[in-house]
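Could you have a look at this structure, given as structure tokens, before my questions?
All protein chains but one are shown at their positions in the complex.
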Amino acid sequence: MKQYAIRRILQIIPTIIGVSIVLFGVFAMAPGNFVDSKQTISDARKAELKEKFGLDKPVHERYFIWAKNTIQGDLGMSTQHQQPVTTVMNRYMWNSFIIAAIVLVLSWTIAIFVGVYSAIRQYSFFDGIITFLVFALMSLPSFFIGLLAIKFFAVDMKWAPVGGMYTTGSNATGMAKVWDLVQHMWLPVSVLTALSVGGLTRYFRTSMLEVVRQDYIRTARAKGVKPSTVIFKHALRNALLPAITLLGMEIPALFSGAMITEQVFNWPGIGKINLAALQSRDYFLLMGFTMFLAALTLVGNFVSDMLYRIADPRVRMK
Amino acid sequence: MAQAVDTTSTNAEMPKTKPASPWTLAFRQLRRNKIAMSGLIVIIMMFLICFVGPFLSPYSLETMSGPSNKGPSASHWLGTDKLGRDILLRVMLAGRISLLVGLVAMMVSVAIGSTLGALAGYYRGWVDTIIMRFADIMLSIPALPLLIILGAVLSDIQVPPDQRIYLVMFLLGFMSWPGLARLVRGQILTLREQEFMQAAEVLGLRDKRKIFRHLIPNTIPIIIVVATLSVAGAILMESVLSYLGIGVVPPTPSWGNMISAANNLIDFKKRPWLWIPPGVCIFMTVIAINVIGDGLRDALDPKMKK
Partner (left out) sequence: MANNLVEFRNLRTNFYTSGGVVKAVNDVSFAIKEGETLCVVGESGCGKSVTAMSLMRLVSPPGKTEGGQILYNGEDLLTLKERQMRHIRGNEIAMIFQEPMTSLNPVFKIGQQISEPLIIHKGMTKKEAKKRSIELIELVGIPRAAQIFDSYPHELSGGMRQRIMIAIALSCDPKLLIADEPTTALDVTIQAQILDLMRNIKSEFKTAIMLITHDLGVVAEMADHVVVMYAGKVIEEAPVHELFRNPKHPYTQGLLRAKPIINQRQSRLYTIPGQVPNPVSLGNNCYFNDRCEHCMSICVDKQPPLNTYENRHKAACWLYEKGGEA
């Protein structure tokens, strides 16, 4: 187990170096010297940045300078925010995290129950409806459904504010502030849950269908176990096992922010900030954020691998 | 027990029908799948409307065909935009681009993914290591942020809009090959251990022939399923990028960049006919492709059979 963990970590290192080279390659394609064209920063800052990141040097030297800084946790200076990229990311990431965490809990809970129910009632009317809904949800373009939701619920019905995280100019505190947050949050949370619940439901349904056909389920029933115990103890445990892998892969999503949805709902999360960085060509922020996400993805894969090994008795022993 | 009954019944039916190839069997099963068939009909309709429809339209995009910013009416079924262009015509023309982007991106992805996957699975050793390492790298870079940087760079180095479409197609295809390469590699690894490949070995066939004549054809079912679903993925991704203004950019219309009309607050609130029709088109196309892909998976992949 420990050996496996070490081997996996050693495998991650070349991958992350590869990722950094690919990303830097794209980064280096950006035309000319993008710092000079910024009007927002002072000449002294420009000189400082150029010096620090060796922007006048050849590409390969720039890569090593950049890599060295990145390893030290310095992702450069956001030209738009005039602050270190890490500071900017840290400030907005938690706004994304609130939404992502709620969406994660909601979508998994819904998906497990609906998926399991749909599977044990396979080919029923309910199952048919769910199967269709799942396809519909999986096919929704995120920005379009976000726009539709705002148009209908916020603009036409006025059930929710049109966007943002808190009412502008409001200086409510305590519960009033939380309530304000909830009002701003429910619509984007619902949209994001809808977007992620489809695929998950399908996953749990398929996985459950696979499990209920297994011989050990028949054994459990032949032992006189209650149907609900058969489903929720004997079957669900087995169906959830591979899902642990998925859970690890959700880690990056917790911090990455839902770019499109945040943009549409004007939610001040890291995803929206990244899109703003696109508009202002804030390359340091774009790069830093993408590199951070890639690293998180690798960590997520590693975690899900390890979780699976801990959870499945068949591989745990080896 | 039920299974045993099933087997005997198929055995007993065998003599009645003449022996069918796996493809015929798969096709027969697909035809029985009502959902997948309705998806197929939707897609065919969508292609017909987008590629034939514009010839039947009395309007053109070059000239103003009516008053600007008018809602749906008898003469303009989906209304007009601020330049007085017919929305229905624009949706159809945008559909050509979006569908084309999806198809070409899929072909790029399949060409790269299946070739690299087959090479990795066939040669193993260092070829495999290099290819799969590269696939791992591609898989760990989040697609959308990377495409956003690429899109920004494309805009900054001022690629002309008409050439930009091709780059977008290629980029979308290039982003999605690693998943397919992994699947194909896995299949080839098992296939090459089987008897018929040992027979090919004994016959002394050349590697190229073995890979392209004997191995890849056996992975075609899985490639077809992944390819179908990847068209949907590419259409969705293109629409996101174009909505953000870094995919297909105006004046070339695409469903995604038509929806970006909603970025204007007045258009968003008061003129939903500008941005809802292209959104509905994306949704319908993607859902249709997804159900076809699912039907194909049921028909072609025996492991996934219900």
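Labels for the chains are A and B, by order of writing; each one numbers its residues from 1.
Here is the rule we use: a contact is a pair of C-beta atoms (placed from the backbone, for glycine too) under 8 Å apart; a residue touches a chain by one contact, two chains touch by 3 or more.
The shown structure was predicted, so the numbers you read here are calculated from the model rather than taken from an experiment.
> Of the listed residues A:Ala220, A:Ala253 or A:Ala277, which contacts the missing chain in the full complex?
A:Ala220
> What residue numbers in chain A mark contact with the hidden partner chain?
Those residues of chain A that touch the unshown chain are 214-216, 218-226, 234, 237-238, 241, 312-314, 317.
Just so we're on the same page, only the chains that are shown with their structure count from here on.
> What's the distance between the Cα centroids of chain A and chain B, rounded to whole Å?
24
> Give every residue of chain B touching chain A within the complex, in rising order.
Checking each residue of chain B against chain A gives 35, 133-134, 136-142, 144-146, 148-153, 156-157, 232, 236, 239-240, 243-244, 246, 259, 262, 268-269, 272, 275-276, 279, 282-283, 286-287, 290-291, 294, 306.
> So in the complex, which bits of chain A are touching chain B?
Where chain A meets chain B, its residues are 14-16, 18-19, 22-23, 26-27, 29-31, 34, 132, 135-136, 138-144, 147-148, 151, 155, 209, 252, 256, 259-260, 263, 274-275, 278, 281, 283, 286-287, 289-290, 293-294, 297-298, 301.
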